[in-house]
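Shown here: the complex without one of its protein chains, the others still in place.
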Amino acid sequence: MIEAKKSRLISLIIISIILTLFALTCIIPIIAVLSISLSDEMDILRHGYKLIPKKISLTAYEYIFKVPKQILQGYFISLSVTGVGTALSLFVIAMVAYPLSRRDFKYRNPLAFYIFFTMLFNGGLVPWYILIVRYLHLKDTWWVLVLPYLVAPWFILLLKTFFQQIPIGIIESAKLDGASELRTFFTIVVPLSKPAMAAIGLFILLRYWNDWWLPLLYIESESLVPLQYMLHRMMANIQFLTQQLRTTQMTIDISKLPNESARMAMCILAAGPMLFIFPFFQKYFVKGLTVGAIKG
Amino acid sequence: MDDKVVHQKGNPISESISLSKEGLYPIPISKKSSISKKLITSISKKIRDFKKNSALFFMALPAIILVFIFSYIPMFGIIVAFKDFRYDKGFWGSAWIGFENFKFFFTSLYAWRITRNTVCLNALFFSLGLVASVAVALMLHEITKRWFVKFCQTAYFFPYFLSWVVVGFTLFAFLNMRLGILNDFLKIIGLGPVQWYLKPEYWPAILALIYLWKTVGYFSVIYYAGLMGIDPAYYEAAAIDGATRWQMITKISIPLITPLMVIIMLLQIGRIFYADFGMFYQLPRNIGMLYPTTDVIDTYVYRSLRVVGDIGMSAAAGLYQAVVGLILIGTANYLVRRINPENALF
Partner (left out) sequence: MFKKILCGVIMVTLLLAPQLVWAGPVELIWYYPGPYPQQDADMVFEAANEIIEEKINATVDFKAQNWGDYEDKIRLVIAAGEDYDLCFTANWFNNYLQNVSKGAFLPLDDLIDEYAPGLKALVPTAMWDATRVQGKIYGIINYQISCMTNGAYFQKKMVDKYGFDVTTVKVMEDLEPFLALIKEYDPDIYPTGIVSSGGGNWAGWITHFGFDEVVGRDLPGAVYIDDTGAIPTAINQYKTDEFKKFVGTVAEWFQKGYIRSDALAITDAQPMTKAAQMGVSFGGNCKPGNDAEWLAAHGYEIISYPISEPVLKTSSIISTMYGINRNSKNPEKAMMFMELLNTDVELYNLLCFGIEGVHYNKVGPNQIELVEGSGYVPNTAWLFGCQFNAYFLPGQADTLWEETHALNMSAKPSPLLGFAFDPVPIKTEIAQCQAVCDEYMRTIDTGSSGADWEATLAEFTAKLDEAGAEKIISEINTQLKLWKLLELL
């Protein structure tokens, strides 16, 4: 018995070391990015990237916050789109994942295929663009940042698999008690799947937060530009200009481009809020929600 | 939601519900049944089926509609793969040219190389990713200190927030010949600097490591959530029977998250012909010398169509990827279904 405890302790220590090492490899690059954002530009040019800046300089942040209104607006759009999008999307996705998980649902297979098919086949960018701009008239609206991402086949099929873990007996007995499908879903399935819902919710949230593709295509008003797109725009400009610079005879002045510190500062600002969101979702990763607890 | 319909039949509940429940409803078949009668019964059976399933169907309806609008309507665009697309003629007016657009891909000197790279690298990524993320999830599951789990999971998500452009920068800072951190280190231990960006043989490994680094956090959350969903009663029972932790992992944890692993693998098999463009474009810095091991279908199509700029040709490449993906996933799904229909995708 003591022997077993000892070996368990040793294995726990090994596990902790592995997990910590991996955590470090994930944190160090972020620290590097942070440190570059705080570095003096000439230091970077001369000495390359350093993990700890030679001297701290806030010029990059000053550069970005020159027009604070823009950044704040960006935060507002990002937060509102992410908030509303995540809530709506999780709702829609859960509502379709549940029937798909039910073995007694007659249209289960065709529906799964109907949804899965869109993961592989799509009509391409142009028809999609035509649909959204010319027929749905969503160009340059707040909703265009939310609607196209509401349904994601990958998340549906994942969540469906989670729902399948729930023993069918519980659902059947609830129905015997006269509960409707909707009621069964909300009072039994959802609470039992908290970790799964949290995980998928987190993914949906990240997808909305990290997106710059929809605003690139559909947003024109500066007041609707989310943060990630600001970052993307900055990076895309730099890439474009450095690539085109010597091949055209046009003089494109690159000296005014944001330098490396500013790019990294933008990364930090764009990812920042999300680094703190994780613990919030983790609160739903709880053990102990047993089937028995629900039954009782 | 007409949930009454579902219940008034009082369908018997059994632990083993077969996939098709037609058998539960006696269909009145008279001996003098005519064709029209058959038709009526079959229609009425369809209606009854629908009524029985309507509650669940209506739950799925919002998603069905959204998928239809945003995915199925634009699918008419697939036709440009077979057309010589011109702006002034549009989608419908442009001339049909058969398989002409597919030629640039299939007659390419590199068709074999990019296909091999795409499939092999993806297979490498997916299998390593599966093992690593399940392992991380299982390890996290062993940890009882909540703060430590929180810390690790948060940290593992950091790489996810760095775009490929930034990861490309950071990797370059690390592998760079002159100021690179890794080469500084190699010099110290006497292995000399390595010209990483000129050596294609190292790149599958470099890419695989970066892939793991970036995605393990993400996928391990799925498996971790799966582990969380396991009824603790199983572990309690096993503990009473005197099972070791290892036995619990192999006999309870892994089998119970297998459906998740299967579904993720299935979905990834469907995507095996698609490469992550950002990753393959930004990390090897588009260096020609590295193409033998890093050039994939997506980067190849992007580069070779830069000058021609033909959406018909890129649609053709996309269609090819999709069709192959569908065949692969159909096969894989069939095999899974043979073993355990529960785990199949459809």
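Residue numbering begins at 1 within each chain, and the chains themselves are lettered A and B in the order written.
We adopt the following convention: a residue touches a chain if its C-beta (ideal position, glycine included) is under 8 Å from a C-beta of that chain, and two chains touch if they have at least 3 such contacts.
Because the structure is predicted, anything quoted here is derived from the model rather than measured.
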The omitted chain touches A, B
Contact with the hidden chain (one of A:12, A:71, A:88 or A:126): A:126
Cross-chain touch to the chain not pictured, restricted to A:166, A:199 or A:235, is A:235
Contact with the hidden chain, among B:71, B:176 or B:293, goes to B:176
Interface with the undisplayed chain - residues on subunit B: 85-90, 103-104, 107-110, 172, 176-178, 195, 197-198, 285-289, 291, 295, 300, 303-311, 313
List every residue of subunit A that touches the chain not included in the displayed model. 41-42, 44-46, 67, 125-126, 129-130, 133-134, 216-217, 220, 222, 232-233, 235-257, 259-260
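Going forward, only the chains that are shown with their structure count from here on.
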Using the average of all C-alpha atoms in each chain as its centre, how far is it in Å between subunit A and subunit B? 16
Can you tell me which positions in subunit B touch subunit A when the two form their complex? 1, 3, 6-7, 13, 15, 17, 19-21, 49, 52-53, 55-57, 59-60, 62-64, 66-67, 69-78, 80, 91, 136, 139-140, 142-143, 148-163, 165-167, 169-170, 173, 176, 178-179, 181, 213, 216-218, 221-222, 224-226, 228-233, 244-245, 256, 259-260, 263-264, 267, 270-271, 311, 314-315, 318-319, 321-322, 325-326, 329, 342, 345-346
Can you name the residues of subunit A that touch subunit B in the complex? 4, 8, 11-12, 15-16, 18-20, 22-27, 29-30, 32-33, 47-49, 92-93, 95-96, 98-100, 102-107, 109-124, 126-128, 130-131, 136, 147-148, 150-151, 153-154, 156-158, 160-162, 164-165, 168-169, 172-173, 175-176, 178, 180-183, 185, 192-193, 195-196, 198-199, 202-203, 206, 210, 231-232, 235, 239, 260, 263-264, 267, 270-271, 274-275, 278-279, 282, 285-288, 290-292
